[in-house]
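With one protein chain withheld, the remaining protein chains of the complex are depicted in position.
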Amino acid sequence: MMSEISVKKRNQFYLIKNFFIKNQLLIIILIFIIVIGIYKPVFLSTYNLMNILRTSALLGIVSIGMTFIMISGGIDLSIGSVMGLVSVIIAGLTTNNKVPIYYCIIVALLIGIFSGLINGVLITRGRITPFIATLATMVILRGVDLIYSNSRTIPIIGLERFFILGRGTIFSVPIPLFIFIIISIIAIIFLKYHTFGNYIYAIGGNYEASKYSGIRVDRYILISYIIGGCLASLSGIIYTARLASGQPMLGENFEMMSIAAVCVGGTSLLGGIGSIYGTLMGAILISALYNSMSIIGLSTFLQEVAVGIVLVIAVIFSIKRKRS
Amino acid sequence: MEFVVALIKLDLKDVVMSEIILEMKGINKFFSNIKALDNIDLDLRKGEVLGLVGQNGAGKSTLIKIISGIYKNDSGQIFIDGQLVEINNPLIARHFGIATIFQEFSLVPTLNISENIFLGQEDFARNKIGFINKKEISNRSIEILENLEIHLEPSDLVLDISRANQQLVEIAKSIVNKHRIYIMDEPTSSLTPKEVNILFQLIKKLKLEGLSIIYISHRLEEVLEIADRIYVLKNGGKVGVFNRNDIDIKKLTELVTSRIDEDNIEIKRTYGEEMLRIEDFSRKGIFENVNLSVSRGEILGICGLLGSGRSELVRSIYGVDRRKSGKIFFKGREVEINEPMDAVKLGIAYVTEDRKKDGLFLDLSILQNVTASSVKNMLVFLNFIDLRKEKKEVLKQIDNLNIKTDSIIKLTRYLSGGNQQKVLIAKCILSNAELIIFDEPTVGIDVGAKREILDLMIKLASLGKAIIAIFTEVSELLRVSDKIRIMTREGTITSEYKPGEITSQDILMMMISGRKSTNV
Partner (left out) sequence: MYKIKNFILLENPIILFLIGIYLIFGLLNKNMFSLDGLTNILIQSSVIGIMAVGMTFVIVSGGLDLSVGSLMAITSVLVSLLIKYLNISFVYVVPIGLFLGVISGIIIGIFVVYVKLPPFIITLGMLITLSGSARLISKAHPISGLPENFQNIFWHNSIFFIPTPIFIWIVISIIGIIIQKFTTFGRYCYLIGNNQKAAEISGININRVIILTYMISGTLASLAGIMLTARLNSGQALVGRGMEIIVIAAVVLGGTKLFKGIGNVLGTVFGTAVIGLIYVSLSFAGLSTNWQEVGLGAILIVAIIIDNFRSRYI
């Protein structure tokens, strides 16, 4: 029988274990970086590390949205397609239709919100499992993207102020990273202290219990998908600014990488547990992984294979974690 | 229909015990054409504990599911605080202040105790833009826990605490949600005596606050201890309501159990070779040192309450549950049964306790269900199923077992409980099993079908099968068994009795406490 004292002790042990797990990732990242750095010193150059952080910012912004969705027990496979669509629409509107860039950005954000809305409605009203629903939207959005852009890159010319979004720095921190950090902080606060955050943990932990406690479960699930779509489109906007062009295949595989980052960071595929901090670490690790592979000289295809393997392993751990 | 419910602290002398909070009149409930509840009248008073007793299949579960909104009554009326209400789903039930304790849909395991207690009720700690002050929630939950004298750390995660403590948390949560009617279904089935005490103290506190409890249990002595009045159900009908002081355990037992049927089928059976013998079967924490044996033509009846490890025992024998120690001998030879396939190969069949969960293929036809274990024996050519033979065999079984259906392609989902059970028995017969294990074969079945099934079991035995059957209903046990073993709450098994050697009262006693009653 559990007495009060032993539960407290277990709690402490749990906290310490948690601490180790969270920082475990940090330790792994550090070890990884050092090992690769020894093999190829250029990996450790400031330029390269900055690169890693910049990439992880783009991945990270999307992954934050994914974190919310996965904590609530869902999944969103369409975020990559949102990025691609947003990219070509911005480029197309501004280059072909001379629409002022500010409006383009607003349209892009609306696209993200709208796609999240569609996903959310399909899942909560249409009662379609998230996997299938977001798989379908993924296909549809990518299709629209390719139709609109004719599968061709759309260059953006001369919008230096826009490009800064993806290439510039603030206080010597790359802007994408800056935005990522700010969003992370907001996300952490909301997840911990706001009703929304608390409720999505509850919903992911036990949908029925939450429903019967009077929580409007469908509404919160819908919101999480809208946020996911919105953040995906934000990442797409920044990425487009960085590349100075609309890329129809932008975001390809981002959903896998993002799921990997989130799972590696400790969020469970089954919902109910997870943290933004973990996702942050996960995004950095995955980006570092990708980066290291190109430094070593592996082809992009092998990189994908490696990420695939990491994804599977990350998910295995995340499921085993929830089970224990 | 809104009413404001306030949690009022009452002085003992102010407790108005006679105010009726819930009333049910003329409640009827059918499942297909089986009447589960027949003209039920029930009233629940404010601040009382109403014990609800009756056997498996008597209708207790159906009744409380109607109260908690999971089922809808077919006719009759329900009144709460004197107002006519319709309880169409669990959310509405909660809205009316009805809480069901000890179900899976109550707590979120990944949140901590204080978060769970106030889940959905955080308004007092929430600011205008939606941020929640966790400290306040924690403090308030400490208050509540202290008030109820529950000694738990609010920051502990629910998945880390014991079942018993989870129950207490559920009760605390219901109080916060201002529920007034608490339904507790077999709350003590996996509690130690000390935990039962804590629960009872809590229940007494709830009574003082004017809250009402419907307490369901097979453990009659417990019910007599905690309930103010006791409501007895039998075969879907009300037997009566008694004040605690007006009834004793002997009378209660009599009312709850059916008479032992006089027309005991006395087929002189010859017992053959020993089919199964298990020695020193143990599974940590669930049952230990169980030895038993059963022979051809013999029916071994096992009984025990929920939580005594009886289902786990047979599941371990059959290979569904893995971890165990001990030996199994089949037809005299020692064998290893590590998974159901091994058991089936030897010639053992198992009719599970929850046929909907792991016995039937609900969306498949009767035909496919009945031949699930035996299709592989009806082959023609290489690997092709002889459909004609299959159909013939199935029709034969349907005829033999009197399964009422107009076609064999009907989905089993649409059959009545009794017919579903017969489908499972047909499956066992077709699989040519020589040992059949039944776990609560008469649960959720109407009286007529129950008799048929029991007669079937006896017939199977007379045809040379060995049978192990688990029962909670003592009269059924006595009716079919050639020998009886009882599993106690501690997971041990008693020695063997023949039906004539022991009374049903003794059996009940042993199930509850492991001892025979001292005064007969």
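All chains are identified by letter, namely A and B, in their written order; residue positions are counted from 1 within each chain.
Throughout what follows, contacts are C-beta pairs under 8 Å (C-beta built on N, C-alpha and C of every residue); 3 or more make two chains touch, one makes a residue touch a chain.
All values reported here derive from a predicted model rather than from experimental measurement.
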Missing chain: touched chains present in the view: A, B
Selected residue (touches chain absent from view) among B:Ile20, B:Ile142 or B:Val375: B:Val375
Absent-chain contact - pick from B:Asp123, B:Asp363 or B:Asp399: B:Asp363
Listed residues B:Ala93, B:Ala164, B:Val232 or B:Val344, member touching the removed chain: B:Val344
Full-complex contact with the absent chain, from A:Ile29, A:Val144 or A:Ile188: A:Val144
Footprint left on chain A by the chain that the document does not show: 122, 126-129, 131-133, 135-140, 142-144, 146-147, 151, 253, 256, 269, 299-305, 307-309, 311-312, 315-316, 319
Chain B residues that touch the omitted chain in the full complex: 318, 320, 339-341, 343-345, 350, 352, 357-364, 368, 371-373, 375-376, 379, 383-385, 387, 427, 431
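Note that only the chains that are shown with their structure count from here on.
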Chain A and chain B, separation of their C-alpha mean positions in angstrom: 46
Touch list for chain B against partner chain A, complex: 90-91, 94, 104-111, 115, 119-122, 126, 130-132, 134, 151-153, 155-157, 160-162, 165, 173, 177, 192, 194-195
Residue numbers on chain A that touch chain B, as the complex places them: 1-2, 4, 7-8, 10-11, 14, 193-196, 198, 201-202, 204-206, 208-215, 272-273
